[in-house]
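I have placed the structure first, in the form of structure tokens, so that the comments after it can refer back to it.
As you look at this complex, bear in mind that one protein chain is not there, while each of the others sits in place.
Let's look at chain A:
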Amino acid sequence: MNSYPPELLSQLAPVMFVAGLDAPTSTSTPPAPPTPQSATHPHTPSSAPPTPSKSQDSFAQLASRLRDALQSQRKPTIWAPERTKTFHIILVDKAIRFPPRKLVPPEDPQFSNAHSPLSPLTPSSPLYPDGLIAPIWIRKHTALVPSVFVLFLRLFEVPPINPRSPLDPPDVEHERERGEEERRRDAELSAEIAQRKKSTNERGIKLTVVLLASRRMLDDPSLDGRLTFIRRQSGLDSRAALFVLSPVSSSELNDFVRSLQDALYEPALEYYTTHSKRVRRKRNRHSQAVSSYNPVHNPLAAPNIPRPLRPEGWTVRYEYKMACFAEFRGEDEVALKHYQDAYATLLIMFGSTAILPPRTKRWAEAKVLADTINVKISKLYLYNNEHALALSHHNSHMRRFADFSRGWGIGEETFEYWSWMARQHRVLAELLEQGSRTTLTFPTHLPVPRPASVGTPLELDAVRALGLNPSHALQHPGHYYYMAARCTEVRRERFLAGESMAQGAPAAPGYANEEKVDHLTIILELYTKSYELFKKYSSPASQGRLTLWIACRIAHTYYESGKFDMAVRFFERIAKTYRREKWGTMLRPLLGTWYACAQKLGDIDMTVKLLIEMIGYGDTDEPGTLQEDLLAVLRSSVPSKPDEPLMVDLKESEPLLDTTMLFWKSEVRVGEDAAFQLSLIAPTNTVISSLPIDSITVRFTEEYAPVIIQHTPASTQDRVRLVQVGRLEHEDEDMEIEADLRLKPGDRLIVSGTMSSEIPRLLKVSSVTIELKEGDWTIEVPQEPCAAREGSSLAPRWLSSLNPVNFLPMGRGDHSSLSIRHRPHELSVSFTHPEPALLDEEYPIMIEITNTDERELDIIVDVLLQPTEIDIAVQHIIFDGQQSSGLIKGIHFGVVAPGVTALKTLYLVSGGAPGDRTIDVSVQSSSTTNDPSRSRSTSPASPAGPLSRDVSETLQTLVIPTLSALEVVYDVGYRRALGKRAELADLLRYEEEGIDDGTGGDSEAVVTARVTCGGPWGLEIESLNLIRQEVGGAKVLECFSEEGDNNMFPGEYLPGDEFCDMFRVSIAPDEDQGLNGGVVPGPGKYEIIWRSRILPGGDRGPLTSTHFALPPLLPPRDELIALLSVPSTAKLHAPIPMELTIRNQHPSRSANIEVQLALDPLDGFVVAGLRSGHIPVLLPGGEEKLVWRLIPIECGYVRVPGIKVMDRRRSGAEQEAEGDLVKVVDVRLDWRRGTEDTRLVAEGAEAEGGASPAEQVGLGTVLVLP
């Protein structure tokens, strides 16, 4: 931008002249209204009003503040898109004169025909006769002629006189004097203003006067009058022409300045509009006059007679002026339009060499004008965020002028062309950079997401949605600086080419200038700017590859300019990233230039390093040259430090030799040998066959001695060479072997051997170092252990035979490392237990662990009893004194010496239900021998992984089938109790022990318990006990097994053996149980104590007790029942009693019972007693007993006379005769199963309703004997 006149580029703004705020050079002569006559400096001191020094100070301060405030309003810049009503304010002297409008004074009669001093028509003008427009014209409007003139003046104030006393009357004389003085001063002031007004009026400039007055004056009633007087006298406008300002604070001053500009903006616009109108008039007049005007100035005249400006030129001139005035007004669109018109016409002019002959002064001026108009147009587009239009204009400008340039003979082959191109790029870059500091933002060019539905009509964004023109995509200025630098590089190239061609010949025009140009400095500057901008605009996460690229260019430029040390510093940094990202193709030329730098710098070490790295990257173009270079360097020089070997670290770069390490197995045991092959393969894309490789050192992880392969020339050079190193052992001495290390491309050197370790660890090759020796040089080249160069694939292949050469492919991925593990512990674990287990017993499981290893092992056992899925099963294990239903952990078997067996017994107790029980046993062994890895594990370097701990674990699962040893089957029958029941009102009924004697129960249960011995083997049963338990409603009355010693126990019972017991229970369900469905819980349990007969070794097992609960009892319920009791036998003719007990067991109803004896003539009895009759109403729970006497009169089984018991109560009125039959039960035959749902009775399949009506008939007989 600096290459263009700043006037042509900067943003124009209305110009305001401010006068009367002179700098305090005039402290001795304070600013005072000068007399109208003395319009020039210096003022006559005599006219200075005698202002007090204090107010003078405050006014000086005010003036200085005003100056600051005004000057800070706007700086002339190129990029100023905001349109606030801001003036470009210039402080001028009060007496400033404007440049003359025309050369002749207005009084001259020639005035109307004369032109402006800058017009091409004026012979003395720099533009005469055919100039377009000059920067001086813009300067005239930005610096010499304002649109608004603001004049600051002091209003005269009489110093206040301190009254001698407040009571004094006003000094009339003094007042009058003051008034006169004021009037005189005001008149002087007005005259001065009028003078200035005259000069501004001539040019249509608005004049505004600001009167500075003290605050006291503002309140003075005479102020208004004085102001009106001054305004009238001086001929000021009525609007916005006279202000009064008193000393105020800075912030208030800023407000004042703001409002001053607001008030004057309108007149300023008017001023520029007037100019525009005037120019437009001239343009219109001119364009009409073209036809007549043109032939007059026919360019047939002699060439040295300057031709006047052509009509196109005038158009450019007028359009440009109008554009400028529009820009002054802030009308960007109008300005853009006029600039475009001017630009278009300029292009027409450039199109013809007749109009603008190339390489003339006017041509050069016009080119500058075109360039700057282009910048202005681009800028105006950018203000509006029309990036594509801006770039499009800029690009087409460059393209057009590139085309023109070819016509002018300054095409691509000339440096002028590239210089101009660079300048264009740079101008754009600078414009963007300026813009980006304020309002300009750069788009990201992300692709527009595809519209989801295809059918949507394309709208305004359709063009963008289809794609964008990459050359119209605005990027950050770094790109354009970069372009400028590139162009400058070409410019330099062209210049150098031209220079070499023009040796001796007279230099072309411009060569002298070009010779002075320091191209490289410019290039560097441009690249550096670009670099900074790229850095600024790169995202923080970015790797900075773009900046590296620029840096690369910078480095090259440094190299070109001979600053090799700088270039080297850049190269070092750049190479780091390129190496890491394996971009060898970019690294190769970089290394080449770097190498050239190193050579220039004479840094031998660096040269050698770079050569070796370059050999690593390969030289495909001329194989072998690099190693020859290296050899030449090594032979012709000495190292800088002869004592130390030179380290050339190739760990990040490509290796000199491709290496692969192969282990035959991925895992071996401690002490076992592992075969390995290390292949060193010479690259095929470079030649290293004559590199002075002295030795190759292969280092392993852990403390293995390195293998050093020393070079020994061999007579035959096989393509594949095998070197056997035998067995590598830990901490041996260095293993040195010999081999021929001159490798042709593709040669393989295979080092084969075995390794072993006494410690578990991971073995790898940690580094491969190649040592070169030549003369005094010793160069060590460490490289990555298993590295293949870019592009070459090293399939892991195991050399299986050398003659013929044969390889086996290795399919493993981890072929380059070997893990060594402990041998597993040799333990034999056995479990002894006779299956199956029986319920309730402590079932012993013998765990026997034998150490069959050679090491002492510390053994710990964990046992887990798996939860069972069987219902109602309960189980637990007992082990080593601990009891758990789940896990028992850490049972220590102690340290078991080799060959020794450790034994422990685990007990399983399972109850509830038979089924399989599952037990997991984990045997953990750890070696207690003085383990080297243990002692080493304290050192931080050794890997503290599972590898180093010598622990192994054996897991076993036992499934133990469990059977029940004994099974019980209950058989329950019910009888109605005949015992005497307590009367209803008897208190005994309400006592707990109401059925203690067993007589009070409703019914009785007779239970037979049948115990079966299960299991595969016999049991010794010690005892059988019925344990009574207090249960409401039931009570065991007697039990068979308790009746004396029946020698059943102890006894041995074989599988399938059964034995029985029997007991009688009296049942009197209480009310709760009655509601509960009548179930009465079993009143106790059986306890059987037994032991398993066999154990291994013939021992008998411990006593085990098994409990069986008595069955729940569910007696059938009667409501109203008649129980008949007769003796079973009788003697003929001897009377027997027959009793009928009628019980009302209904919980709530009373019964009305009628009893009838149904005598039959065939009956074998004579009956004495009631034949038929009622018994008193039976309340619930009540009973009534009737007794007959029977005299048998026949022998044999004689039927008992029929008895009919009726419950009349229920039948009601209709069936008075009949009633419900009440069942008569012969108590001798009374045997019933439980109620229908007696599912709880063991084997209750035959449970049947005991009260079938057939029983009615089934009254028993009596055996009558003679």
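FYI, a contact is a pair of C-beta atoms (placed from the backbone, for glycine too) under 8 Å apart; a residue touches a chain by one contact, two chains touch by 3 or more; residues count from 1.
As a working rule, contacts and distances are computed from a predicted model.
The listed options are "Phospholipid-transporting ATPase", "Sedlin", "ribose-phosphate diphosphokinase" or "Geranylgeranyl transferase type-2 subunit alpha", and the UniProt record of the chain not shown names that protein "Sedlin". Which of A:Q543, A:T625, A:S640 or A:Q883 touches the hidden chain is settled by the complete complex: it is A:Q543. Across A:K609, A:H815 or A:R975, the single residue that touches the chain missing here is A:H815.
Within the whole complex, the absent chain has one touching residue among A:V248, A:M586 or A:V829, and that is A:M586.
Across A:R486, A:R748 or A:R1091, the residue that sits in touch with the chain not pictured is A:R486. In the full complex, chain A contacts the hidden chain through residues 392, 395-396, 399, 444-449, 463, 465-473, 475, 479, 482-483, 486, 538-539, 541-546, 548-549, 552, 581-583, 585-586, 589, 790-793, 795-796, 809-813, 815.
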